[in-house]
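Sharing a structure here in structure tokens format.
Yeah, one chain of the complex is gone here, protein chain that is, but the others are all in their spots.
For clarity, chains are labelled A, B and C in written order, and residue numbers in each chain start from 1.
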Amino acid sequence: MSGAFTKSMARNIFYGGTVFFFLLFLALSFDTHSQLPKRDMRANITPQIAEGKKLWEVNNCIGCHTLMGEGAYFAPELGNVVVRYGDEGTKAFIQARPKDGIPGRRSMPQFNFTDEQLDAIVAFLKHVNSINDANWPPNDQG
Amino acid sequence: MCAMTAIAPTAPETPARRLPGDLAIWFFILAEMLAFAVFFSAYAFARATHVAEFNLYQQTLDRNLGALNTVLLITGSWFVVLAVQAAHRDDRPAIPRNILLGFLCGAGFLAVKVVEYAAKFGAGISMSTNTFYMFYISLTFFHFMHVILGMVILAILWVQARKGVYGSHDAHGLESGAAYWHMVDLLWIVLFPLVYVMR
Amino acid sequence: MQFKSQAVAKPYFIAAIGLFVGQILFGLILGLQYVLGDFLFPAIPFNVARMVHTNLLIVWLLFGFMGGAYYMIPEESETELFSPKLALALFWIFLVAGALTIVGYLAVPYATLAELTGNNLLETMGREFLEQPLPTKLGIVVVALGFLFNLTLTVLKGKKTSISLVLLLGLWGLAVFFLFSFYNPVNVVLDKFFWWWTVHLWVEGVWELILGSFLAFVLIKTTGVDREVIEKWLYVIVTLTLITGIIGTGHHYFWIGTPEYWQWWGSIFSALEPIPFFAMTVFAFNMVNRRRREHPNKAAVLWALGTGVMAFLGAGVWGFLHTLAPVNYYTHGTQITAAHGHMAFYGAYAMVNLMMISYAMPILRGRAANSNKSQVLEMWSFWLMTVAMVFITLFLTAAGILQVWLQRASDTPLPFMVAQEKIALFYWMREWAGVAFLVGLVIYILSFFVGGQEEKAA
Partner (left out) sequence: MNALKNPAHRAWLVLLVATAITWYLGEVGAAGTLSIVAMLLIAFVKGRLVILDFMELRNAPALWRALLEGWLILVSSLILLAYWISLK
């Protein structure tokens, strides 16, 4: 019948194949890094945007929202929220959240942000919106 | 239609229906060929929606170098077949010699490809230039990596062959490596007309 | 039990099951918050509950992996564990650190927790699944290194089987790729790019080595099929896993600012990812059909077959459903992703841990297998949890398809919250399926306390 099937050959192929495909992945990642500056708008990152990203993180926004589609699916996508609400609208929405929620409905917590913090968050969200993410999401509703 | 016409005088007396090499390498070959099959079809179907673009930029590829590379790979494959045949008739010195010749053909392929890439990259072309170049670079580079892997395998076979591991008593490893090298050839045989010529 | 030191696995398994219960309870809270938005608000907002749910999942799976490895490695290496004391010490460190982290999540606002735990020194918090405070992250690294040190020295002084080599490779990979959780650049695209090096290369890479290795171990033990046969197939399967899974990372690089060629590379390679899962299912059934003995532990065999099938369905089929870029353009970040995530994690990783526990726990308690009564109960829990998970997945898929239709594909796309209200029925059904899952879990735990004394063997 068919040829032999040996463990040592299977093992060698496992090691060789893994190394091979990992190297290929590294090569693609390397190319990605050379292309990213054209897409991720890193030249525009200001300290304010960095502060906004930090606020985004330490308040665990990703625990309810998605950002470029990644996160939790409990609340709307925020990568394009500035398109939906505008800068001022976004700030007003965050500020207006009732402390004890809305009876029977989902509501965002009241985070008591200062004006500077709100500006930083919006700057960050505007920055995310400016990233070239291949035209995602499909429409403004996110 | 092709059953008995192919028995060569040097062919080993194989028991009927034998798969050369190790089953494990054939699984690997199959998986790789599947990945390429999907990639080839992706190229063809992407082209169907960008015909003008593909036809235009295909003209910028160097068909002469592509054809030269086909010849190199076919010849490299042929040498490795000769190495396997030499093992089956216990012609010990001919085994590493033919493997080495096959390896050199591979090296020639890489050199030609580097010349080709240098011209393209020098002109500022990258995977992000357009869909055609994305496929051209992806497919040929993916294949390029396989040629390198094939050459690594040939190098190991060469060392083993010089130690006298292979012969009519045991050509298991040699046949497995050879099968992989032929796969590299087979893939290019589809890739070359598809990307360089067909329009 | 062949080696005394295998006993250290027991506390790990018990902790794993305990945390699993916590995970499911928080899952039910989340499910309820989906339909009764103000449930437990503002005491436990959704983001906190979700963080607890997912972190408990990760931690209990890690406890399971560690317990399984401590059980398996001495038996495979045919030698006592290098240091059972270290293993026990690390158990308590990990448990206390884990518990403190969860308490921290629940007791203070996340921003305060970040402040208190030195997030300002190195900002790593607030990214999905990697929410742990810096000290916890460092603790994970310490525990992982101690654990790997212990296991590696055990293997080095004993027999080196293929199964333990694959396991060690998986565990070392787990530790190495976790290091990317410490890299959090200001550039959000880079942040996301390397975030996946932890998340994807864990669950669709090195974790699958752990899964394959555990499965192979239990199959050898319960079927009596030749080690040689099982090990060479293990190699073939994990090869297929990595050659598709590594480049398959690209299916996360479609819409996060990375170059567009990833849409092709990611689609092509992740389209092949179901193949290794399918191979694993065929492998498990084949080995069980070729069994050379009837192992008394029927429940463990059931879990082994179940993990193959459910991993194929959850990770393979449900993954494939939305992995092609043109489809993913519409489904990215919807309930379809949630559906896939639930079934894949349960099928691949929850079930393989339950399989290991099911096989090892009776032996750790001094018998080859549990009494018939206990096994019948365990198998009931298997079917209840598994069927409940199938329904959770189906309801979430239905919710997701509707969501995509209303919010993304329609000519007059609805706002997110409006679409959510229209699909609330499916969230209710998902919650009831979740309750059924909890019932299954309770029965599972009961099976540990029922009729254990009947058949004393081993």
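Everything below uses one rule, namely that a residue touches a chain if its C-beta (ideal position, glycine included) is under 8 Å from a C-beta of that chain, and two chains touch if they have at least 3 such contacts.
Note that the coordinates shown come from a computational prediction; the quantities given were computed from them, not determined experimentally.
Only one residue from B:L82, B:L100 or B:I125 touches the chain missing from this view: B:L82. Not every partner is drawn; the one left out touches chain B at residues 2, 6, 8-11, 14, 16-20, 26, 30, 33-34, 37, 40-41, 44-45, 47-49, 51, 55, 63-64, 66-67, 70-71, 74-75, 77-78, 80-82, 84-85, 175, 178-179, 182-183, 185-186, 189-190, 192-194, 196-199.
Going forward, only the chains that are shown with their structure count from here on.
Counted by C-beta pairs in contact, the busier of A-C and B-C is A-C.
In this assembly, the C-alpha centroid of chain B lies 39 Å from the C-alpha centroid of chain C. We define each chain's centre as the mean of its Cα atoms; on that basis chain A and chain C are separated by 23 Å. The residues of chain B that reach two or more other chains are 24, 28, 127-128, listed in rising order.
In chain A, the residues that touch at least two other chains are 5-6, 10, 13, 17, 20, 24, 31, 35.
Chain C makes touch with chain A in their complex at residues 33-34, 36-38, 41-42, 45-48, 50-51, 110-111, 114-115, 119, 123, 125-128, 131, 162, 184, 186-190, 192-193, 228, 231-232, 235-236, 238-239, 242-243, 246-247, 249-250, 253-260, 262-263, 265, 329-330, 332-335, 337-338, 407-409, 413-417, 420. Of all residues in chain B, those touching chain A in their complex are 17-25, 28, 126-128, 141-142, 145, 149, 152-153, 172-173, 175-176.
Touching chain C in their complex are the following residues of chain A: 5-7, 10-11, 13-14, 17-18, 20-22, 24-25, 28-29, 31-32, 35-36, 39-40, 42, 45, 49-50, 53-54, 56-64, 66-77, 99-107, 109-111, 127-128, 131-134, 136-142.
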